[in-house]
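Missing here is one protein chain; the remaining ones are kept as they sit in the complex.
The block that comes next holds subunit A.
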Amino acid sequence: MSTEAPAAAPQTPTASAVPLIEARDIGKRYGSVRALGGVSTVVKAGEVTCVLGDNGAGKSTFIKILAGSHQQSDGELLIDGTPTHFSSPRAALDAGIATVYQDLAVVPLMPVWRNFFLGSEPTTGAGPFRKLDVKQMKATTFTELDNMGIRLRDVDQPIGTLSGGERQCVAIARAVYFGARVLILDEPTAALGVKQSGVVLRYIARARDRGLGVVFITHNPHHAYPIGDRFMLLQRGESLGTFPKSEISLEELTGMMAGGAELETLAHELARSGGSAAEVARELRAEVDALPTDTASAQSPAESPAAAAASAEPDAR
């Protein structure tokens, strides 16, 4: 009985290597609604590609295409250089692309160990007597989570009883264990507090160091910047471009995220209408002015700087 992960061969990232994933002008329509258009980016082994954008920008739509939940309406998706249309999440999984969804894709009432192996359960025996290898499943779940720093008293407890951060980490550990080459994380830190966000960011760094290509979706540049190697910005379904870390500063990233120019236009509009709206406009004005220097003002003041600090040194442990 082995507790080693089945695959997950560490890969040495080389600049010239074919990207694990390359998106070329990907677009998606829901009926007549254009949710996404002209999105291009690459995901490389041992690197983190961040996808940033406000609510409704199309981040989830984009990663659902990578994950096989949806198919692109336009553009090309290249996996290891080969044009691909995933027919199902299973097909993407088989290509080594594992996704941790915003809702985590866990079944709250099921025990942790059943959730860990869901869809890829190991069995023993043959024919009608083929049964789950329960002992190995429980032991592996325990050790894999232990390796991630989560010490569960009982892997039999329903996963719904774990905290949000712990569930997030179970989902990541599961993807890593099953030999994912690409790990897609949809807003893993959105619902978490400062400390738990830091823990999750550390796991992302650890997965990256194991040679996985990571796609990290977030609307928080303070979470993305310390860990990202390249940043793709989405706004209302349109790509604002992909920037390597060397070409963009945290301030510029935050400014683009907040849509500096747009905010300014809005402030002008509201100012003209006067009354109580003028007060809102003044506040917006202040925010726009503050943008290049004090980037944290657009964020909740308590959370962002601390979380950024926590994640600045992902391997501090």
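Quick note on the criterion: a contact is a pair of C-beta atoms (placed from the backbone, for glycine too) under 8 Å apart; a residue touches a chain by one contact, two chains touch by 3 or more; residues count from 1.
Operating definition for what follows: contacts and distances are computed from a predicted model.
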Name per UniProt, for the chain absent here [options: "PadR family transcriptional regulator", "Pyridine nucleotide-disulfide oxidoreductase", "Thiamine biosynthesis protein ThiS" or "Xylose transport system permease protein XylH"]: "Xylose transport system permease protein XylH"
Full-complex contact with the absent chain, from A:Phe62, A:Phe86, A:Phe142 or A:Tyr203: A:Phe142
Per the touch definition above, residue among A:Gly38, A:Pro158 or A:Gly179 touching the missing chain: A:Pro158
Selected from A:Gly56, A:Gly119, A:Gly149 or A:Pro244 as touching the chain missing from the view: A:Gly119
Interface with the undisplayed chain - residues on subunit A: 1-3, 67, 69, 89-90, 93, 99, 101, 103-110, 114, 117-121, 123, 130-132, 134-136, 139-140, 142-143, 146, 153-154, 156, 158, 160-161
